[in-house]
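Take this structure, written in structure tokens, and hold onto it; I'll ask about it next.
With one protein chain withheld, the remaining protein chains of the complex are depicted in position.
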Amino acid sequence: MTVHALEAARRLAPRFAARAAEHDRDGSFPVEDFRDLREAGLFGLMVPPALGGMGATFAEYAAVATELARGNGATALVFNMHASVTGALGAVTEELAEALGVPDEALAARDRLLKAAAQGSWYAVAMSERGAGARLSQLSTVYEATDDGWHLKGSKTFCSGAGHADGYLVAARSSADQSVVSQFLVTAGDGLTVEPTWDALGMRATSSHDLHLDVAVPADRLLGGVEGLALVVAQLMPHWLVASYAAVYVGVARAAIDAAAEHLNARNLAGLPAVRARLGRADAATAAAELVMAEAARRVDDAPGDAETNRWVWRAKLLAGTTAAEVAASMLEAAGTSATRRGHPLERLYRDARCGSLHPATSDVCADWLGIAALGGDPDRDGSAPRW
Amino acid sequence: MTVHALEAARRLAPRFAARAAEHDRDGSFPVEDFRDLREAGLFGLMVPPALGGMGATFAEYAAVATELARGNGATALVFNMHASVTGALGAVTEELAEALGVPDEALAARDRLLKAAAQGSWYAVAMSERGAGARLSQLSTVYEATDDGWHLKGSKTFCSGAGHADGYLVAARSSADQSVVSQFLVTAGDGLTVEPTWDALGMRATSSHDLHLDVAVPADRLLGGVEGLALVVAQLMPHWLVASYAAVYVGVARAAIDAAAEHLNARNLAGLPAVRARLGRADAATAAAELVMAEAARRVDDAPGDAETNRWVWRAKLLAGTTAAEVAASMLEAAGTSATRRGHPLERLYRDARCGSLHPATSDVCADWLGIAALGGDPDRDGSAPRW
Amino acid sequence: MTVHALEAARRLAPRFAARAAEHDRDGSFPVEDFRDLREAGLFGLMVPPALGGMGATFAEYAAVATELARGNGATALVFNMHASVTGALGAVTEELAEALGVPDEALAARDRLLKAAAQGSWYAVAMSERGAGARLSQLSTVYEATDDGWHLKGSKTFCSGAGHADGYLVAARSSADQSVVSQFLVTAGDGLTVEPTWDALGMRATSSHDLHLDVAVPADRLLGGVEGLALVVAQLMPHWLVASYAAVYVGVARAAIDAAAEHLNARNLAGLPAVRARLGRADAATAAAELVMAEAARRVDDAPGDAETNRWVWRAKLLAGTTAAEVAASMLEAAGTSATRRGHPLERLYRDARCGSLHPATSDVCADWLGIAALGGDPDRDGSAPRW
Partner (left out) sequence: MTVHALEAARRLAPRFAARAAEHDRDGSFPVEDFRDLREAGLFGLMVPPALGGMGATFAEYAAVATELARGNGATALVFNMHASVTGALGAVTEELAEALGVPDEALAARDRLLKAAAQGSWYAVAMSERGAGARLSQLSTVYEATDDGWHLKGSKTFCSGAGHADGYLVAARSSADQSVVSQFLVTAGDGLTVEPTWDALGMRATSSHDLHLDVAVPADRLLGGVEGLALVVAQLMPHWLVASYAAVYVGVARAAIDAAAEHLNARNLAGLPAVRARLGRADAATAAAELVMAEAARRVDDAPGDAETNRWVWRAKLLAGTTAAEVAASMLEAAGTSATRRGHPLERLYRDARCGSLHPATSDVCADWLGIAALGGDPDRDGSAPRW
């Protein structure tokens, strides 16, 4: 699949780039970008071929996400959420399903969701909450069983794609047992209210609004068919909660270098030694972050959730976030005041790039975990805060 | 005067801060801030007491500018332009006037401009041009003598306060002799057209629009009364073209630390070691930049334009610009995603702070000049580009 | 005094520099440097004029120490220990003595020590111990009262000047009451054994060997004449335990720039843009560190031990240590491989400079304390470890 999907991403990136300034300015959702993604079949990127998708590996996803982000980081960031949902659903093998006690009908329901994705539906993630952040163990959204399914009630924040997705992956806590956290796939429609709170420094086109839920869902929308799987899945697939961001910010860093080179060449400033030094160091740092991302992704495919895989995931997250921010800041400085005008790609990229280190796990948290591991410890056990 | 002006600045800063988010969002000029400045008498800050002003030193200016910038960097940046004009005019001593061949009527005209400032007028600077940047030697705006004065024609860019100032300091080239560059004080009114081009990453409230001139001015508006003084004055008072920015960015850096501390304390996050390390290093760097600014300012007062004074001016510009950008980026990272929402002070400060290194002389240029000087060379002679 | 002492320091620095390579290579004590210091009367720098000394302020000390360090950082570091002892003794005013309950005979004893210094004696500090580091609260060296004085027993490490000083300030714990820590001035001679353990990366000429004590001292050698004053004095005069190092490393950073400039000019490499950028940024950073050191010193003189004074002390320590290390590393890179030959000043300065951040309080600790203070906390209360 790689070739096809990667070519599609490369073909779409310039279109995304051409629309990026407008969506950034208005904070509007890149609806056309998502139409393009649908038409290119990319909503099925992580869906197994048997269900009509491309069956991409995580490494293939990462390469696609980086290319999309060279066009518009915000689009790639929302797409990353859909890829996370479909990727995690698709990664539940029969063995794992059996080990977790997932009933057959839940697997069938899962297949229906994935088929729909391959046919053009896309899903957002409604996990974070004000106060709790992205920590599953701190959620206040609750659910309870009803006669014919489940009722969910609560409020989510930072829900990228809110109001545009066809469905939402919602994490909630059982009202019967506070320690049980489950995930549901809630179809867009009645019972969901988008509160347009997203108006941020960067990644402005993600529509990461608040989402209020007071909604009934059918029984089969409990993912896995068994309550309490949310934390288990987080432990098994941390890459989808951490590393998938990293691929986006590698693309943002690369886009900043490209934009600076174009700007400087257009003004005949390529001969300035200080400018060359800035571009050279940015190029090396970005190339390094890209390789670390690729290595992390390769290992995710080989041994998801392993301790060594997780170290690479944290390295990728740390380096992509810090590199994007530093590179964009340096490229803007190389390009000079004329590149700070709104509508200039570097003006947007400087803001977008700052967000990478802030997504969970933050750069400071990744550095702490990596340090613990380098000292022979275990971040799960020795960290100062619960990882999820 | 210090006490009075500095107290006024400290009193006004919180008011400016309260209005900053709105002006940043809309890119609107902080009209009320300037009314406050007028009422506090601060337009007369650099005007000699004999002409009704406060007669501040450059060091006193720097302290005032830093305080104003803790409220709103954009307001302080525009105020800095007025201070530059009045400060440079006020610094022309009788000895200097005689040495430059400034006629008595020009000194009288100068006094009228300064008196007007003390009474509440303020001036903007219209120097930069698209293509030429801030280099006096590259300007394309021209002037020619008329029967009763001068006619100026051309276009300026990055004219902070355009459309709001009472007068503009305009640099132009003689149409009779390309090598002659002079400066005029042009009163707001007919013949000046503001093109609202300013819509930038940071310092959005400065209204640094383009200004088109096709305007006749009276004979006495040629500053100094003698043509060709612009480059001479630039050589004599480089601090007004370089260091005055630095004081603003010291205030921006300090504001970022203050905002981060308030944000983190409100969320009970002050105990996180990574957060404390970020604030501690930011505090030390900002304190250092502030001292370097104060030292540069003190030397400007003692020996303006001296080689050693200029080194301090470049150090102040370099450190204030790089420190503000690095501190704001780190404080935003310490505060986390919730501080990236528009309207949050750190969101604005992160953008404002990036602009300091880009004002001329840029950080890279200052580093080059300082390096030449450290190696025993002379930036005027050994630099790779003309300084003005 | 400033003028005299500062001139003397400037006169001596080149002599120290000429001897520095040899002492660095052999790890030998700069005996001639100390003879020069004695002859210049600098052992009396901190001694009140009434007792025959120069009565220097802390700020004057700092300026002298920086100049000496431009010659040889190791010599300045040992001198700093003597200045700490005499400075702290001299700073005990009659009011403080009364408040602490210091008897008259102790003041007389103190005066004898200071007079001896003014006449050419110098003192080292024997505080740190293996395991305890520099924490007074963790010492294992003990003392007990004898019929005619005190008996001290224990082992010290990092005792700069061991084997060369005329006396040693020794901190010890009472064998009768573990919570009581006192300080003694022990004359060189029997009962003291120097174990030559000092063979380190940098500051090799300090002879910071281990010192084993099993020694009887007269009654009047208990400083202050009252047991248990050590921690009180540490609280009152933290600058002598922290900031005095900083002045040395400012001098080391400046020496590195000077050496790089000389090296590059001799090879006609001053025109390389990358070299100029390195020197320019190093110059600005070093100038900033020097100002912060001067400001901290000024405040120490005005309000020793105050919370705001202490913040400046930590800023000075943090910036001097990090700046020296970064500047020396960059200057060596600017100068290139030929400057890595042993005997080249930059080769030594690169090693010496790394030590500044490691002296207590380390750079990381200073950053933590400054962060706590910036967040409105109190390092004494909120720090993760006891400050002394």
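The first chain written gets the first letter, and so on, giving A, B and C; residue counts start at 1 in each chain.
Just so it is clear, a residue touches a chain if its C-beta (ideal position, glycine included) is under 8 Å from a C-beta of that chain, and two chains touch if they have at least 3 such contacts.
Since we're looking at a predicted model, the values are computed, not measured.
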**Q.** Selected residue (touches chain absent from view) among A:32, A:295 or A:380
**A.** A:295
Q: Have a look at B:27, B:133, B:163 or B:273 and name the one touching the chain we're not showing.
A: B:273
Q: Identify the residue among C:41, C:202, C:224 or C:238 that touches the chain left out of the display.
A: C:202
Q: Please give every residue of subunit A in contact with the chain that is not shown.
A: 257, 261, 264-265, 270-271, 273, 275-285, 287-289, 291-292, 295, 311-312, 314-315, 318-319, 364, 366-377, 382, 384
Q) Mind pulling the subunit C residues that touch the left-out chain? A) 158, 197, 199-202, 273-275, 325, 329, 332-333, 336-337, 340-343, 347, 350-351, 354-355, 357-359, 362-365, 367-368, 384
Q | Touch list for subunit B against the chain that is not drawn | A | 273-274, 277
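By definition in this document, only the chains that are shown with their structure count from here on.
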(Q) Need the CA-centroid distance for the pair subunit B / subunit C, whole Å please. (A) 42
Q. When the centre of a chain is set as the mean of its C-alpha atoms, what distance in Å lies between subunit A and subunit C?
A. 52
Q | Interface hub residues of subunit C, defined as touching at least two other chains | A | 273, 277
